[in-house]
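Just passing along the structure, written as structure tokens.
Omission of a single protein chain aside, the complex is shown with its protein chains in their original locations.
Letters are used for the chains, namely A and B, taken in the order the chains are written, and counting of residues starts over at 1 for each.
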Amino acid sequence: MVTVYHYVFLAAVLFIIGAYGMLSARNAVRVLMSIELMLNAANINLVAFSSYSGTVSGQALASFVIAVAAAEAGVGIAILLVLYRRMRSVNLREAVSMRW
Amino acid sequence: MVAEYSWLIPVFPLASFVLILLFGGRLREGGGHLAVAAVGASMLLSLAVISHVVRFGSYESRGISWFGSEAFRFGVLVDPLSAVMLFVVSFVGFLIVVYSLGYMHGDPGVQRYYAEISLFIASMLSLVIANNLVFMFISWELVGLCSYLLIGYWYRKPSAASAAKKAFLVTRVGDILFLAGILVVYREFGTLNLSEVFELAPGVATATLTLASLLLFGGAVGKSAQFPLHVWLPDAMEGPTTVSALIHAATMVKAGVYLVARMYPLFTPESLHVVAWIGGITAFIAASMAVVMTDLKRVIAYSTVSHLGFMTLALGVGGYAAGIFHLLNHSFFKALLFLSAGAVLHAVHSQDIRDMSGLWRRMPVTGTAFFIGAWSLSGLPPWSGFWSKDEIMAAVHSYSTPLFWLTAVTALLSAVYIWRLFFIVFTGRESEQAKHAHEAPLVMRIPLIILSLGALFSGFVVFAGFGEFVQGALEHAPEAAEHASGSVMLLSILLAATGTGLAALTYYRPVISAARVRRALAPVHTLLVNRYYLDHLYYFFATRVVADSARALRGVDEFIVDGTVNGTGRAAVCSGRKLRLLQSGVVQDYASWVLAGAFLLLVIAGLIGGGV
Partner (left out) sequence: MIQELVFLVISLFVIAGAAGVVFAQRLFHAVLSLALCLLSVAAVYITLGAEFLAVIQVLVYAGGVVVLFLFAVMLTRSDLQLRREPLESFAPVSAVLFGVLVLFYIARTGFVPQGERALAPGDVASVGQVIFSPKAYALPFELVGILLLAAMVGAIYLARRDERW
């Protein structure tokens, strides 16, 4: 029998992979993709809890999350393009002008 | 009645102080005439008040209170004791200020001189009529201040400045003890008004009284240059001779003796014992040092210390009247000696007696004055010094035998040193400097003459009932001191004569060779010339103990305080330098810090318990 914990576990693993990717990737696009992974993990949690409680609001919230995530990805890529025009590269290790 | 105006007595010289300070520059002689007038007025008023006391007895005013406090009232008390002091201070003070007109003529700072002298006389006068310990203390401190100012009158001279400092610091020690005594009195009696304190005194425990009186005596030890705080007085001779005469012979130094006499009801047999011995020791060591000194004023200064010792001794052994009697006489002949010395210095421009000799020819008036002063001081009959010294010796005789013999030796030495001075300075072949000497101007000669009369005849008041008069100031007369008996009188005359003879044989006709005596007693001589090494002791204490420990503590302070302050600064800068390295510029590093923070929060939340 599948319990809610299965889904929670799955979401956790997905989140960890996303976090790892966000922190260690050099390419900015990869970072943004990792962020999407983390958001999806959160969504899985939302829907799982909502489903196992017999309510629907979790799904409603999840759809809002998807909307916001999409918006964020769009704006993020726009910023990325500006950065690319400046630096000719999207290697985040090179974008370090705001250091000590 | 006139006694109600006795508070005015210090006011005249006080006003003179202020006026001279403000306008003295524009007046002739720097305002000296104003000072003379003011002190003269005080003197006349004092005489009037004294006659009132003689006829009607003591007078005390209630005075003004300090912000409504009952314990601190500034009022006036004139009793026989204050009467004597008023007389001494105002009369001798007046003569000396007149003398100053001649002595200080031409000195660039005379305005300052007369202002300070006026303030001094005002303070001294208020000291002797104060009826409250705090009032007394304030006047006491003012007197000390003026002494400092006047010793250091020629402030550009380093020796004068340092002597002034020394005087102030040493008497300060005494002042602290005095203050401590006042505190004990206040705690025990709840009041500082003299009459109230004396009324309550019999009911207080002996130990407390002894403590209080000894502390107060501490103040006297400082001010009256008793052992071991006598070291400032000889060096105080750096000031003008008139200052030495007035402050360090006739008046200020008497303040300590006055204090003991005034607070006599508080003294227990135990504290009086201390007083007596300190007086006796002081008298002896000062006299011994006077015999070897070569500076004219210094010899007279040591003589003053010695005689102050006599007065203290007298009070200690119960000879209350004898002590005050000697105070009166001493003021005259000591002032006389100083002023004649002043005339000599004025003429010869040197203070070393080895430069002077044979001055009699050119300065007969001065010489006579000095002669009279010496005769009186040495205790030869029939002049004043003989009578009071006699009374003192009688009192000591009935008190303690070892002390008596010490006093006897001191009496002998007194004769020796003063006649030594006279013979060296005034007799013999004229020295180089003496050839240029001239007699003092009239304005200086007249006070000398008047003082001479005083030195000769002041002793005869004893026949007018002086003793009983003075003792009227006390509620309970002290243990009946033995009065001059025949044998004591004879011994005293013998001692004075022997001393005079020794001096004559050594310095008038060189029968005894001074140089050979000096060689024979070389170690003693060294000890005396080095002032029993007391000054060395004090100097050592001040430099090594005090200064070095201060330096060490300063190091600690710098280390701790500055260390903390600078350390804090350095810590801030250092940590800043290290912490800024956290800003790598790499966004992901920042993100990982966020994650780490979330991690920490989760851990904490988990530990605290409750739902995660």
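Here is the rule we go by: contacts are C-beta pairs under 8 Å (C-beta built on N, C-alpha and C of every residue); 3 or more make two chains touch, one makes a residue touch a chain.
Owing to the predicted nature of the structure, the values given are computational and were not obtained by experimental measurement.
A.B. asks: What are the shown chains that the omitted chain is in contact with?
C.D. replies: Hidden chain, whole complex, touched shown chains: A, B.
A.B. asks: Tell me, which residues in subunit A touch the chain that this view leaves out?
C.D. replies: Subunit A touches the chain not shown through residues 1-10, 12-30, 32-34, 36-37, 40, 43-44, 47-48, 50-57, 59-64, 66-75, 77-82, 84, 89-91, 93.
A.B. asks: Just the residue numbers, please: which parts of subunit B touch the chain that's not shown?
C.D. replies: Listed in rising order, the touching residues are 586, 588-589, 591-592, 595-596, 598-599, 602-603, 606, 612.
In this section, only the chains that are shown with their structure count from here on.
A.B. asks: So how far apart, in whole Å, are subunit A and subunit B when each is placed at the average of its C-alpha atoms?
C.D. replies: That gives a centre separation of 95 Å.
A.B. asks: Residues of subunit B touching subunit A in their complex?
C.D. replies: 580-588, 591-592, 595
A.B. asks: Would you tell me which residues of subunit A are touching subunit B in their complex?
C.D. replies: Per the touch definition, subunit A meets subunit B at residues 19, 22-25, 31, 92-93, 95-100.
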